[in-house]
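First comes the structure, then the notes that go with it.
A single protein chain has been omitted from the complex, and every remaining protein chain is retained in its original position.
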């Protein structure tokens, strides 16, 4: 019988670095502790606030999808610590290459919420300027962005910069040839790139055991790339691990690989129905390891999350939700002739002719509502 | 400065399993010895004879290329132990997926020498029936065949067979995405496939250090695939390692990876000029580790290679050379209309029309030498 | 006769092929437990087991490449590529291996793969989910390329594709997945129209409208609309994109003298170029006007709010018909 050997070893809970346990108690980790020695309670509150804010983005976007305002939404529910912890370890000059799921990262990086949503509404392919936020736009072709991050990091070496690039990727992505080739190039050229893999246990309906027979973090050393396996629901551990990798990159140490072991609590996207392929036990089990609840417990245990602080966190989340909703609903539809925009940087005899023909064709329908047909070329 | 970190660590001479040292003395290896406990001197003489025979193929083919009888030839000089040792560990039902360089393997498998040469003469794309010899034809797209071998092995599981498949690959090939994906699939489906990598230190002009920062055999464990690193110039060690992998495959143990550390003593192909990129020191160093010389020394040391035995080995090599030359020179040119053969298994409206037109066109030139235009369709 | 959606018809075709031949195996991402993101393989893993309905790791080159190995071993793999835009990582294996192995081995190794690709736009999806990559494969010698436009054809053509000893790219018009039609599940394959045959799906006399896959339904609507306008369109469903079957088109164009070709793929070297060139070669003396192409533009697929401006619709088809007839149309007054 040919059956994937769904080796649960692909994701054992052993050997995973952790700084905050699921119940909110602190855990000592000799390797990681030094990287977050400076993180005081105030900073922990900010990380908490970040997580609450991006969870709210998720809730709001999911609702907007149900209301028909978005065509699709890929929830990040459960992965807030991985997104927040990794992003907050980076400097503003570090360049990010995300997948489609790092919408929380994009928000924290400063991208406009409506811009982020424009992709999921279908009004634009992507919604922010990569150079303004040092963050590439969402990548849908699985694994592709890891090569871009590696090439960018090769460019950093050529330019003599001390910044880095980071590629986000999923557990499923680790099966793609491109991810392998990225590691080969990154190792050969000692490129300052961080491979940040969110092992959320699922690639749509496929469990991580189908992609990886043994823990994913075990792959990188085979290329000479050091790796760390951390609790991806532990924002401090993720922050520390990413700082470890960033420090290596900045000091000429080359590439690093991080496996953040987390869990996709929601559907793959709003188009997916996970009840078809996974049980509730697993969900309950992971629900008890919620990344936000544990920080809250930790802070409350220390008496560092009073009502005022909670209220401020809630206000921020409310503001985010309002801005998101408002911005999304008011996103203008793109102008018809903008389909021809930006295919090329300059003129193109064939496409320009098609545009002219289509403009003439549309003119035959004589719009009466005052809208413009023009794309940016006009 | 962006320079590949040519980490010599990519091929350290440490940690390499060996049973016959370069000077022909026996070496004990607790792990490998059991796999060749049955190999007596008579068998060793046969392995020696195999190596001498395929070296002669190489010499003869290289000469034929210089004489314009072959368009190209990829020498295997220096890699005889890797080819002979691996092939001789296999059963006749085990299916082989070679690269373009395993021409010695093909000969030992029984393929007709002229057939083997037809590819390199340009008179046929390939020259043997894969099903007759359980060996696929040469693969030129680097890495591609590792997926075919994996799929074949998946098929063996489906068919409930206890045979295996083996994919040959080079050190350069390990950088290709396909090789990675093969290991992912092989591990997931526990396919009985052997990845047999001949690290001959070069991929055309690129040293292995550019492809692999640390030893190649270190990659496989990251997929949960056990690997061995052996002296690829040691026919016994290669035989033992391949038997180890074969035993694993046959007993449901799944895939294995072998890195045979050897050296491409010749040019990449007859079209290549290695003096442009590598020095003589390296060549001399490896010349001293010749795979054939060491077996000869071992046998002579034991008094097991008398003049009669040597004469028999030489006679076989001479016969091979004569058959190869004779067969190659007499290979017929393919018939013009055979360009249309075997593109499809049955009729094809468009191609059949092109064939008819071309037949009519050629007929206009009215050949007078009695040759036929027909391909197999006639 | 059963009334089935296109997905149900394909599902039934897969089921029948698996029942008929134990060497048929399905491979792909999420095709097992989930039944595929479009539910095309729904229930098949349950009924045939995970050894014949194989959820693969996430790697398209490997899906095709291991299928090649399985074919070597005598299997008939049916690979699902989840969406059109994800076929490209498997392109090398398709072009350099699947298409060439039979010729490379002098006919000794057969490659009876079927590669199923949900293709085309119009479903409001993000980038890479609405591509029409068929031309790449039509240009690749050694492959056969099919596109079904309705449930009956889908059922029959898929069975023929799987039974065919050549590799077949099977393009499924995903935006018609829910369209229903009558399907004769017990029909004898040997009496069905040949896999390579195109078909006139609407008879007419003024202009020949050639299309395939998702736009066949639109073309039939256009024929109705044109009829109201007194123009009689003959609609040809190509069904086989490679090889092209010029028979019915030729016969039609010799009567109409005018031909419009429409598809979602970009114009330049889209299938319309081949049909236009091929029909001109075959019917030059019968043509009253240059063949007209009504296609997607030469742009990457746009965001979904713009897709209606990229995809040929009924109005654009009729505008093309006007052009073929020399009637007032969007290009009137322009040279060329």
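For reference, chains read A, B and C in written order, and residue numbers begin at 1 within each chain.
Following the convention adopted for this analysis, contacts are C-beta pairs under 8 Å (C-beta built on N, C-alpha and C of every residue); 3 or more make two chains touch, one makes a residue touch a chain.
Being a predicted model, the structure only gives us computed values, none of them experimental.
Participant: If I'm reading the header right, one chain is hidden. Which shown chains does it touch across the whole complex?
Facilitator: A, B, C
Participant: Thinking of the whole complex, not just what is shown, which of C:51, C:139 or C:199 touches the missing chain?
Facilitator: The missing chain is touched by C:139.
Participant: Please pick, from C:123, C:192, C:289 or C:314, the residue that touches the omitted chain in the full complex.
Facilitator: C:289
Participant: Using the touch definition up top, pick the residue from B:69, B:123 or B:345 that touches the left-out chain.
Facilitator: B:123
Participant: Taking the full complex into account, what residues of chain B touch the chain not shown?
Facilitator: 1-4, 71-72, 100, 118-125, 140-142, 172-173, 175-178, 203-206, 210-211, 271-272, 276-277, 333-334, 336-340, 343, 350-351, 354-355, 357-358, 360-361, 364
Participant: For chain A, which positions touch the chain that isn't shown here?
Facilitator: Residues of chain A in contact with the hidden chain: 95, 97, 124-126, 129-131, 136-137, 141, 144, 147-159, 165, 177-178, 181-182, 184-185, 188, 341-346, 348-351, 376.
Participant: Against the chain that's been left off, what residues of chain C make contact? List them.
Facilitator: Touch with the absent chain occurs at residues 61, 85, 88-89, 91-92, 95-96, 99-100, 103-104, 127-128, 135-136, 138-139, 141-142, 242, 244, 250, 265-266, 268-274, 276-278, 280-284, 287, 289-293, 297-300, 336.
Throughout what follows, only the chains that are shown with their structure count from here on.
Participant: Please indicate which chain is farthest from chain B, where distance is taken between mean Cα coordinates of the chains.
Facilitator: A
Participant: Roughly how far is chain A from chain B, centre to centre by C-alpha average, rounded to an integer in Å?
Facilitator: Each chain reduced to its C-alpha mean, chain A and chain B end up 44 Å apart.
Participant: What are the residue numbers in chain B that touch two or more other chains?
Facilitator: In chain B, residues 154, 157-158, 177-178, 181, 184, 188 touch at least two other chains, as defined above.
Participant: Please set out, as single numbers or ranges, the residues of chain C touching at least two other chains.
Facilitator: 51, 56-57, 59, 61-62
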